[in-house]
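Complex shown without one protein chain; remaining protein chains in place.
And then subunit A:
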């Protein structure tokens, strides 16, 4: 008989090993899945994990890793702060959209005037936009005890309507021949979030993501606020005893995650995407939830997880076009990763014991 036994304290070894074991298990079972679909499993796995980094066209894919990974990491870092405290911001996608709209709007308000301060202003307004959007669920929760999961999630769909409205009406390019979408910020030097080294994929969003990782690491390990965040998540009553004001913590955590998501949106719209369009958002805000958990809510882990997630996206695209794998198979593959991670996570706090059935 197999049974689970609670460990006296969480196993450090397992908490580090589970992400790796989860990736391995995903490769094995993903390979089986691809084989059953009649595709060569080893080649498929290699295409997803190896080609983007070291394949023939890696020079093209590597910058893409940064471009796709940076917003994921930036958003996930913010989310992880709240998640650690048991505050569930599920609406980062909405905050990302609003950050992009507000930031782009501020930039476009200056068009075509050129000045050095335009881009920094856009960055600040992008962060503020995301922050403000996150304050809606935060204030409602603090004042009326609403559930932040529902409110933040529903506000994503409100934000999507605003996005459509922006690209069709108030931010529509007047010289765009009637097509929906704003002016392209890539053609407006003062507002363009260009690669810092041409062709490297290294734009300001990547820098911001790195700063966020370091900031979160210091906050959680060295600062009283980070300690209070962890304490609230682990033992809410002990946190109150320690002097944590739960309302303040809710405002802070939702505010920080909203601001970071807004930043990610701004860097995306002013760089890789270039313009506000109806389908500007591609689900980074939701994928970042997976990234946050895949990275064990730990800043360094999130950085690695963001890279891994970006890799499966890019590798998945290559596998679709080169091997003809259906996109649904790639999604299953990504889902497996989260599934195995959560399942194996159990081993951090429990050990499996085998014992022979006893004779009754």
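Simple rule for what comes next: a contact is a pair of C-beta atoms (placed from the backbone, for glycine too) under 8 Å apart; a residue touches a chain by one contact, two chains touch by 3 or more; residues count from 1.
Quick note on the criterion: contacts and distances are computed from a predicted model.
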Protein name, per the UniProt record, of whichever chain is missing from view ("Dihydroxyacetone kinase subunit L", "Deoxyribose-phosphate aldolase", "Aldehyde dehydrogenase" or "ATP-binding cassette domain-containing protein"): "ATP-binding cassette domain-containing protein"
Among A:245, A:322 or A:353, the residue in touch with the chain that has been omitted: A:245
From A:10, A:189 or A:324, residue that would touch the chain that is not displayed: A:10
Identified contact with the non-displayed chain, of A:75, A:134 or A:231: A:231
Residues of subunit A (touch criterion as defined above) contacting the omitted chain: 8-10, 222-225, 227, 230-231, 234-235, 237-243, 245, 358, 360
